[in-house]
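Note that one protein chain of the assembly has been removed; the remaining protein chains are unaltered in position.
Order as written gives the chain letters A and B; numbering starts at 1 within each chain.
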Amino acid sequence: MTPRPLTLITDNWYDIRDLSNLSGKIEELIRDANGPHWAVWVVSALLGAIGIVAFIGGVAIINIWIERRVVGRMQSRLGPNRLGPFGLLQPLADAIKLMQKEVLQPKAADGLVFSIAPIAFTVPGIVIMAVLPWGRNMSLARLDVGILFILAMSSLGALAVFTGGYGSNNKYALFGAMRVIAMLVTYEIPSVLALLGLVLFSGTMDLADMVLFQEKFWIPLVLVQPLPFLIYFISSSAELNRTPADLAEAESEIAGGYHVEYSGMKFGLFYAAELINAVAISAIIATVFLGGWWFYKLDELVPGWMIFIGKIYAVYFLFVWTRGTLPRFRIDQLLAFAWKWMTPMAFANIIVVAAEVLIWDETGASAGLVLPLYIAFNMLFAGVLIVAWVRFMGPRFSRFPDRLRYFDRIDVPSLPAMRAPAPAAAAPKSGSGAPARSASEGGGDLRGGRLVGGPRP
Amino acid sequence: MPIKSEPVEVNIGPQHPSTHGVFRMVAMIDGERITDVKMIVGYLHRSMEKLAEERTYTQNIPFTDRMDYLAAMTSNLGYCLSVEKLAGIDVPERAQVLRVIFAELQRIASHCMATGAFINDCGAWQTPVMYTFRDREKVLDLFEMTCGARITTNYMRIGGVAFDVPDEFLPALDMLINDDLPFRFEEYDQLLVGNEIILMRARDVGVVSPEMAINASLSGPMLRSAGIAWDLRKADPYSGYDQYTFEIPVGYNGDSYDRMVIRIEEMKQSLRIIRQAVHILPGGPHKTEVPLAIRPPAGEAYSRVESPKGEVGFYVVSDGGAAPYRWHVRAPSLINLSVLKEMTVGQTIADAIVTLGSIDINVGEVDR
Partner (left out) sequence: MITDTGIVIAFYVIGASTVVSALMVAAVRNLIHAVLFLVITFTGVAGIYIVLSADFVAMAQVLIYAGAISVLLVFAVMLTPTGDRRNAETSFQAPALVLAGLLLAVVVFVIYDTDWRIASRGQFTTTASSLGRAFFSPYVVPFEVASVLLVAAMVGAIILTQDEDEEAGHAA
């Protein structure tokens, strides 16, 4: 191994690049001390869990600030900037406020269900973090079926939202709950199919192996699979309740939806869990599409988990961006979008990917030759599909034209009251005012003057 | 095999983020579809029309601020016009032009608010609201510069305007209408008018047919979106609107999207009017001196102006005393709201919110 410029990054236990060395050291220590063999597992599990929970705690605090500042910038305002440097303490103040608030529970609410929902909503986001590869050997639980685990867990989150909406015994909350359920059924399919393409291409369901695949061929999978990236991004933003698809909350329609009855820290838990879930989904995208902790040669200089967190926040910025930019779909439009566009596209993509993998396996061509070809073809394929859909299947509006007409003079029709000027009736009092100025303009055909805009197309 | 479903009665408002104040509608909803809507108004009723009978004509001007508090200038103007008509007062030329400038600035401010709030009802996460508010603030800065108030301006007077504009007003206005706002309106065009999601959400939503619009006596962008070219500034010019060149944008479809686009286009036309008005702004007095406690001769007068929301008309009856004998306001918000049921029944609850947002009601004016 070549000598490194910094003494910190050797393969010793204090190497910050790879925290797995630390747990390896602990394992050695326990073994030397003749500790029971399960203690190794317990200690490393605890270490990883503490690390992840600490990260999540930080995320829940920091992301509130990031989201508000970034969206503030997008909305040409400053965002929180008073409390602490750059307003960094604002989330803490918000958390303290939420803790102090009384947690109200509607009398007719379904007590236990109502209370369990925020907790159940928080769990999946945290559990997903456990299977992610944070560095070269840094997964708390390395599963053969990591991708399936992620999909399974993220589908449970929607069920928790339903629980909250149903338990509140509020019509708005029930609307939100039913929308969540409808969206879950709809968006599971394209997101599973999108990830299936990646699984086919990389030949593994293990998240760590997927990162290693990308490291081996020196290519982030988003380049090879642009269409699944789009599909997964859109469907996960629907699962996350973020703005183009925040139908379960729909502040302007159903006044907050499933969490309309929650207050105090129960609401705070929903709020924090939403951010945690967003980070979890960003982390999934960063792992499977962007190469996780790997970034060309950078991971020799910078700890892998830092690269990973950087990628997470790059994806998270995309989520904030769409949230700050786009209005909301209607529920039927969103569902139609998923069924009529994303699902067929995902299927088409799977067929293409399967063919590509087959060709690669059969010809045994070198990666350097095959991958650029595949990148070019898949980019073109995605572009053609999107353009074709917009052109031929996109939203149609029944009545056109869109453009307005402009009039610079208006032919005034005379209104019925003005047509028969009866001076005595119009001005009963002998005032000097001119109560019926328009009366003198009388005459003219009412019917002809009405639709001065001309016949409708 | 039809699936049996139970309609649910959902109470939207008066405490709801998208009812633009304390308007309440009780909707029967079957699934996501609205089968019936009951409109309930009156939560902001302040009995202004009755109160006005106890106050002098000048004292009534602040009431008009508080009706449509997003377009105080035009309400002021309409009321002052009616009293002037009743009392036969002439308004000096400079005051006429100043009135036009401020009425059109107010139209920009109000349409900014309406557009932003409408997109918010479409579900955008506050961004368009912030953009339009930013531009509205600049207009309100000009108001503050002139009369000290931003919302409830109380600027028009019987016989003119309350104050002449300060020296720094015209340069500031020049910068606003030539450098700032045209660029912003281009931005709205890019951000909103071609936006696919807004098209999907607002096209064919809340459709008003021309017949319905006329039968319900709608006015303003509601009427023009239905394809009827009607604007009081052209049809019944007041305050010298006939000397300006401008155009009335008219839609084809009568849907929410047309109303939004018409508002954006009207803001551009308002800029045109203001530019011409600044150009011809004459010197001279800004006000005809009238006694504070003016006693118009007995009689009645109705005068109407094109407020941002439609035709706002003031009907004043005088018995020769210092206070009006009867005062009635034709509030465009209330009358435009009256077709809400026809517009929303059969749509989804999300469409109903969009429709309500596109009507651009102001509950202060609905309830008075």
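Going forward, contacts are C-beta pairs under 8 Å (C-beta built on N, C-alpha and C of every residue); 3 or more make two chains touch, one makes a residue touch a chain.
On a predicted model such as this, the values are computed, not experimentally measured, just so you know.
Chemist: Can you tell me which of A:L88, A:V103 or A:L148 touches the chain that was removed from the display?
Modeler: The missing chain is touched by A:L148.
Chemist: Given the contact definition stated above, which residue among A:L98, A:M178, A:A278 or A:M342 touches the chain not shown here?
Modeler: Checking the options A:L98, A:M178, A:A278 or A:M342, the one contacting the hidden chain is A:M178.
Chemist: From the list A:M205, A:L230, A:L334 or A:I410, which touches the chain that is not on show?
Modeler: Reading the full complex, the residue touching the unseen chain is A:M205.
Chemist: So which bits of chain A touch the chain we can't see?
Modeler: 38, 110, 113, 143-145, 148-149, 151-153, 155-156, 158-159, 162-163, 166, 178, 181, 184-185, 188, 192, 205
Throughout what follows, only the chains that are shown with their structure count from here on.
Chemist: Using the average of all C-alpha atoms in each chain as its centre, how far is it in Å between chain A and chain B?
Modeler: Chain A and chain B have C-alpha centres separated by 37 Å.
Chemist: Would you pull the chain B residues touching chain A in the complex into a rising list?
Modeler: Per the stated touch rule, the residues are 8, 10, 16-18, 32, 85-88, 119-127, 130-131, 134, 195-201, 203-204, 210, 214, 227-231, 234-236, 245-253, 258, 261-262, 265, 296-302, 318, 348-351, 353.
Chemist: Taking the complex as given, what residues does chain A use to touch chain B?
Modeler: 71, 74-77, 171-172, 175, 243-244, 246, 250-255, 323-333, 394-395, 397-401, 404-410, 412, 427-435, 437-438, 450-453, 456-457
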